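Of the protein chains in this complex, all but one are displayed in their positions.
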Amino acid sequence: MMKTIFTNPESLAPNITHYCPGCTHGVAHRLVAEIMDELNVRERTVGVGPVGCSVFIYNYFECDFLEAAHGRAPAFASGLKRANPELIVFTYQGDGDLASIGTNEIIHAANRGEKFTTIFINNAIYGMTGGQMAPTTMPGQVTTTCPFGRNVSDAGYPIRVAEMLATLRTPGYIARGAVHLPHYIVQAKKYIRKAFQYQKENVCYSMVELLSTCPTNWGLTPKESTAWVEENMIPYYPPGEYKTPEDAEDA
Amino acid sequence: MAKILMKGNEAIGEAAIKAGGLFYFCYPITPQTEVAEYLARRMPEVGGVFLQAESEIAASNMLFGAAAAGRRCFTSSSSPGISLMQEAISYIAGAQLPAVIVNIVRGGPGLGGILPAQSDYFQATKGGGHGDYRLLVYAPSTVQEAVTYTMKAFYMADKYRNPVMILGDGMIGQMMEPVEFPEPEEEALPPKTWATTGAKGRKPNIIKSLFLDPNALEHNSITLQKKYLEMEKKEILFERYNCSKNNKLLLVSYGTMARICKTVIDELKKKKISVGLLRPITVYPFPYEAIYRAAQPAKVVLSVEMSMGQMVEDVERAVKATRPVHFFGRTGGIVPSPEEVADEIRKLVA
Partner (left out) sequence: MPRVEIDRDRCKGCELCTQACPQQIIRMSREINAKGYFAAEVFDRSRCIGCCLCAVVCPDVAITVCSHGMQYHLYDY
């Protein structure tokens, strides 16, 4: 008797996405949906979408969604969660949304310890608007607004969001994973599971940064993009758990 | 002088550089991101400064800083980003700083759409930000006008020590048309002795907009109002197209919508229906007088906009109840066809 051992999660809509071939948004979406299924929270989950390639994320999940203004998802999520604490709330944001225009909102939501989960997609570029420099763009990387390569003496170094948020005194779960290669994806799912579990148990704020690819704007094939993440992003943005709520007891 | 075929967004960037606008602060947003992408490459070539800020709030406040240092500086954005810039624009006006802001309007409200619209008229002409101030606002209709008025905007900003806006739309930003960049002909302006360039050999300059003493604040607002009265006397620009005493109807329209109106006028001329167009080029200061005069021969006035009706209120004000004023528009990024506008005209002149 044939048993299905891998299929579309119930929390993920069956639609074909608009994402480019090889774009790892699809993997990140699926991991979140798998966890929603596993923890059985689909019916009380509300997602808050960003402005960016994943602005249409609400089409890809079978749960309620808000579309936030650019960068403001953590503020929307704070209001939503405080209004209705029994909801499971998550924000899903890219590097422009979270690390550029929304730095204020993410720092303060994490600092207040708002009990929602953030999935942060770090692909070192602004995808939707056609490939401009992001705060996470690597030194020397060419984008349309740094056509000669990111010059650190002019634009500074890329921001390491997971490390930055981990310095806050307020307890939280801050982790970084990657979704470009299978063994990283398997590890990332564990981080995402822990993040949502902490929320389900009402413990703390949680964030999982996911190193992702953007083949179209990097000018590489999907397979070349996975190599680019491995060579250029993993050393600068090391995966791992940067803070757990248990750490705060030692502080 | 040779014409170059350029995309509107890029032409605006080049026009700013030609006018001496060498300091540009921005954030990507559709449909004007090409201004930033063009200038990222071009500014280093001309020794200017290009800075992509973390948000429009930051970019517009960087604009304040560069303007305070006495530089010709500018920014560009689109509707939701312009909303974010309102606080800084109010500060720039209150502190009497010169700056140029380009708005490539897209559909709203909210995240809206990425297609062209004219739904930021209120925001541009009635303040937008808080307090008693105005922007001098040019509404180009072609890419060449976008070039001409962007160049002029820097001069006007310096002349009046006030922010100036170029109110374009997604079509102006995205389409390609032949343009030329004439040498700017400007009357000399006094040096910017008010700028914060370092207090060597002079008393310190303070650039602020805070006046806790109500008399001082009123005085500041009166100073600003005097500038706006002067703008209303000297800077109004408009175009009359087929306006004559034979007009059955007067169209009032601006920007790319006005080009469609011109097509309609030409078509209706063949059917012996005489329609005139009064096209405001400055939407602040608004050509009230010119609209009043152009409306008199006609039986009815029709304001045509890519919005739910914003400029129509100023048209009503202009006409002073001497003629009925109607509105036709599409919004959401829809551009009315000449046929739709013609049908509306026929209904009104029947």
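For clarity, chains are labelled A and B in written order, and residue numbers in each chain start from 1.
Everything below uses one rule, namely that a contact is a pair of C-beta atoms (placed from the backbone, for glycine too) under 8 Å apart; a residue touches a chain by one contact, two chains touch by 3 or more.
Because the structure is predicted, anything quoted here is derived from the model rather than measured.
Hidden chain, full complex: it touches shown chains A.
Checked against the full complex, the candidates A:12, A:166 or A:207 give a single residue touching the omitted chain, namely A:12.
In the complete complex, the hidden chain is touched by one of A:25, A:42 or A:115, namely A:25. Residues of chain A that touch the chain left out of view are 1-8, 12, 16-17, 19-27, 30, 181-182, 185-186, 189-190, 215, 221-223, 226.
In the analysis below, only the chains that are shown with their structure count from here on.
Separating the CA-averaged centres of chain A and chain B is a span of 38 Å. Of all residues in chain A, those touching chain B in their complex are 51, 55, 67, 69-71, 96, 100-101, 103, 126, 128-130, 132-133, 135, 144-148. Partner chain A is touched in their complex by these residues of chain B: 27-30, 33, 36-37, 40-41, 44, 50, 52, 54-57, 80, 110-111.
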